[in-house]
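A single structure is presented below for examination.
In this view, the complex is presented without one of its protein chains, the others remaining in place.
All chains are identified by letter, namely A, B and C, in their written order; residue positions are counted from 1 within each chain.
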Amino acid sequence: MTSHAATIDHHHDPSTATGIPNKKLLMWAFLASDCMFFGALISTHLIYRLHPPSGSIRPLDVFDIQLTSFSTFILLMSSLMMALAVNAIQKGNVRSCRWSLLTTMFFGTIFLGCQVFEFNNFVLEHHMTISNSLLGTTFFTLTGTHGCHVAIGVLWLGLMYVRSFKRADGVGGAGPWGANLLHLAALFGTLLLAMKFVIELVWSLHGFNGYSLTGFAGREFLTLGGTLVAIGACFWFARPAGAVDFNERHAIDVESMGLYWHFVDIVWIVIFTAVYLLEYL
Amino acid sequence: MTAPAATLPASDHGHHDESKFPLYVEIAMLLAVITGVEIIGVYLPFAKWMIVTALVTLSAVKFMFVIFYFMHLRWDKPFCTILFFIGLVLTGGTMWALLQLFGATASLPLPT
Amino acid sequence: MDATAKSDFLPQEEHAPAKTFVLWRPIAPTGLMGWLTTVDHKKIGFLYGLFALFFFIVGGFEALLIRTQLMVPNNTVLTAQQFNTMFTMHGTTMIFLAVMPLGAAFFNFIMPLQIGARDVAFPRLNAFSLWTFCAGAIILNIGWFLPVDRFGAPDASWVGYAPLTSKTFNPAHATDFWIMGLQLLGVASIAAALNFIVTIINMRAPGMTMMRLPVFVWMTLVTSFLIILSFPAITIALVELMMDRNFGTNFFEVSGGGMPILWQHLFWVFGHPEVYILILPAMGIVSEILPCFSRKPLYGYPIVVFSGACIGFLGFAVWSHHMFTTGMGAVATAAFSLATMCIAVPTGVKIFNWIGTLWGGHLQMRTPMMFALGFIWMFMIGGFSGVMHSAAPADAQQQDSYFVVAHFHYVLIGGSIFALLAGIHYWFPLIFGRMVSEFWGKLSFWVIFVGFNVTFFPMHFLGLNGMPRRNFTYDPNMGWNTANFVSTIGAYILGLGILIYFIVMVYTYLKGERVGPDVWDGRTLEWSIPNPPPEYNFRVIPTVHARDAWWYEKHHQEEIAQEKAEHAKAEDTHGGIHMPFSSIYPFVASCGILIAAIGVSALDADWVHPGIHWKLGVTLTGGVIMFAGIYLWALEGAEGYHLHPPGDDHTPDATAKKH
Partner (left out) sequence: MRLTTLLTKLFCLNVSAFLILGGGSLLRASDANFFVMDGRQTTIFTEGPVARSQTDLFFVTCWVTLVIFILVGAVLAYATVKFKARNAADEHAEPPPQSHGNPLVEIGLIAGSVLALVIIAIPTLKAIWFTYDVPGVETRAQFEEMLQKGEAYEVNATGYQWWWRFEYPGELATVPESGGKAPLATANELIIPAGRPVRFNLRTTDVIHSFWIPKLAGKVDMIPNRANFLWLKADHPGYYWGQCAEYCGDSHAVMRFRIVALGPKDFNDWLDSQLQPARNVPVKTAATGGAKAQFASLRAFRQNESGFSSRFDVAPLEAWKEKQFPEKNEDPELIAKGKALFTAKTCVGCHTVRGHGAQGVTAPELTHVGARTTIAAGLLENNHEQLQRWIHNPGAAKPGNKMAKGYLDNKITLTDADEAALVAYIESLK
């Protein structure tokens, strides 16, 4: 560090006293802090699991290990895609990076969908709500906070994806920020509608929450239609249009986002073991 | 920030050239396999403490793989690792202490 | 986001890229907009200082009311409820709105100058921290202006022990304001701390190695680490409490199996590191002032630095010493008792090295030095009563008595506040280019010093004589009358001293004697620049060759002058000094957060309550504004312009041009 700092050309030099980019350092410091956030939450959950009030719900009666394993697997794969996205942009491969970003987002959304399903299931089928039991209180708060982290990650991914279309010449339809916003809207429209569709589908197959096996007719198709429209809009916004201001110089932005995403993944690794698996012993 | 690859110090740079694609895929597979083992593990008829130890170890391994490979710590300046581990170690210590405090008999809640 | 880096590899365009109206960026506006959009670490630091001093007066005023009520037994100046509100807000205000931001003011203003940087690593994030801090301060205090029955100011003490803070025992929204206020202050502090960490690690001038950092910078770094690692604990505790109050969860709800003791643990996991967050910057300041006025380097620099880090680390291992009376069991009590005692060792090391610094020096008894010496004496007393607390069984008698109040005011006022006041005096000539008169400075010191001791020393006796804290009244037959009376008189003297201090500051700011740069014959880099410092801080980024960098420069002038000239030339060929654009979006985002937080604090647990839609509407509106602010902030990018300081080869009128 010492000799390095003394020898670098300090003027306008993008590299820093340590050679670590500022954004990366910021991210690592933030993650160190985030450890403590989740540490406090997980501790709360475990403490109450060690001292459950009498007559409380048994986790095994509500948990669904298949679903959780599936979403764990999906989140792991999203981490892989994230790593690939960083790898791609570091080599200046914008197209590949975009696809990886989209896949990451997609997996993230599936994870969230699973969580929405899981929460609904717990509340409606097993009557475990956030307020009627201590288990519900700590479980929903912990996994919900994690879910919020995933959701913020998906949002960030979406912003990055849309940003990758920023034109190098700075011109474009409603101005760069207007087009940007619409593109973003289309993207999240797609994700939300698709998620809604899938959940409706599953519900109707399970036949609860006001849906019945035979009821697969009206609402679902409406959602499906909306999804398709939104996808179309995404394609339209993503049409090739000249050079973009997005390349290996922006690798650090993608990389710091990736750090966040992977962190969310490792938190889940801990939650999966501490909150779910240990209960099965 | 936004350091273009070209201006990064050479030591950092070299790794960006050869693709890590295969490595990443391998690691992802490894992680999936470990997760599978964990899930099966909880149903195995071993002593509880053994399974708990195994689960904790396996999770720790996954954790380390993700931070050192996916999150690049292995190739980054050691300072990043130090930075993160300060947080990690303090969190671990605090969680341990909290669980101990609430595990002690003197801290039990009132019997209901 | 970083200002200095990007321009080099962006195409050096002659004209700014086409920008729409929303993303238009002010270069160097003045007036109100100038302050709201500023990203200059010095202006931000100044604002932090201004707000902090304002709240110090507010908190002090609350303290005087507390003391007035306690002046005589069975007094009726305040009602019980008002009194409880007063000490709650006094504690909260002093800690979160006075001492912490005053520390942040110095971090912002001084730290970049000491490491030879032109700004912090993320200037806009810095502005965001400032405005979010303001939002938190507003929410904390908003209750004063609302009806007492349903809102009112918080009155659950600064530690807010569950279940007194639950809806059952505290139905008014006062507690919700307290929760959301602290939550925002946490966000602001964490964001600022992250920024400082990156700045210190990454923005050091060439040659400024970690072991050459001024001790104040080191303490900033340690403090920042404490902030990012301890605030999450209270954030989570507050989230849980908020959920209990608004969403019917059971974290601290006994009827649902919750354990209120958990709140105490989470709070003190934060709370103890927090007290070191308050003292370490102070120690940093003192470690700057003593060498300067002894004309000698700090004695044992490496060990002072190391002991600072050590205190920070140990600070995470002792939280339960605030809970000795909660019946943790013998083993846990013993463990925390011993761990707490250990902290005396690194702290002692600092004291010894400060004395070592004085030893053999040429001590110049200027006002900052007086405050710094006062700090050592008073902090020692406070530290020793801390050690008395750490002996758990003895603490069983002292906990929640005035002995604790005496302890923490000795470390907080005799420690933190003395050092911060010293810092204001010390850096005043640098910041404003004027110097405080020695006579008035010393007078304020002595009045404060006397007033402080008269106020708080008798409290030790009160505590040992069994007077519990947080008491709005006491009976005349307890043997507490005189000590309380003396203490109140002392508080008035102290208030007078502080009044003198502030009047002198304001007078000096307006009319004080103008001074040239480097009035104190300083040792660190901030003294190498003109005062008040120019926007860009350093005409040429310095190259550091030794620990007390500026002292070294002064003694190796030719060598340095040559080096500087070369660097200046190099900089000009790159197009001048790079400055970041101002931005309004951090302010917008903070406003959004403020509105959303007000909405959340007004929510009711009863979700079919008639006003709920309106309140949700406010919350969502705030959320949308916040999101819009962050979105546009991200979109506008971290660009900047180039500046040619007057006096170089370029035409003077071309001081600012966009690229």
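Remarks
Operating definition for what follows: contacts are C-beta pairs under 8 Å (C-beta built on N, C-alpha and C of every residue); 3 or more make two chains touch, one makes a residue touch a chain.
None of these values were measured; they are calculated from a predicted model.
When the missing chain is restored to the complex, the residue among C:483, C:595 or C:643 that touches it is C:483. Of the listed residues C:208, C:392 or C:560, the one in contact with the hidden chain in the full complex is C:392. When you scan C:75, C:209 or C:621 for touch with the missing chain, the hit is C:75. Within the set C:345, C:506, C:565 or C:620, the residue that contacts the chain not displayed is C:345.
Touch with the chain omitted from the figure is made, among C:33, C:50, C:355 or C:506, by C:355. In the full complex, the hidden chain is touched by subunit C at residues 73-76, 79-81, 84, 156-157, 161, 163-164, 169, 254, 257-261, 294-297, 299-301, 303, 325-327, 329-330, 333-334, 337-338, 341-342, 344-345, 348-349, 351-353, 355-356, 358-365, 373, 376-377, 380-381, 384, 387-388, 391-401, 439, 443, 458, 461-462, 464-483, 485-486, 489.
Going forward, only the chains that are shown with their structure count from here on.
Between subunit A and subunit B the centroid-to-centroid distance comes to 19 Å (mean Cα coordinates, whole Å). Distance between chain centres (mean CA atoms), subunit A to subunit C: 34 Å.
Residue positions of subunit A touching 2 or more other chains: 1, 13-14, 18, 20, 22-23, 25, 29, 32-34, 36, 39-40, 47, 51, 53, 249. The set of subunit B residues touching two or more other chains comprises 1-4, 7, 79, 86-87, 90-91, 94, 98, 102, 109, 112.
Remark: subunit B residues 1-4, 7, 79, 86-87, 90-91, 93-94, 97-98, 100-102, 104-107, 109, 112 touch subunit C in the complex. On subunit C, the positions that touch subunit A within their shared complex are 1-2, 4-9, 17-20, 22-23, 121-122, 190, 194-195, 197-198, 201-210, 228-233, 235-237, 239-240, 243, 247-251, 256-259, 262, 266, 269, 541, 543, 567, 570-571, 574, 578, 631-632, 634-635. The touching residues of subunit A, counted against subunit C in their complex, run 1-2, 5-14, 16-18, 20, 22-23, 25-26, 29-30, 32-34, 36-37, 39-41, 44, 47-48, 51-53, 56, 130-131, 133-134, 137-138, 141, 145, 159, 170-171, 175-178, 180-181, 249.
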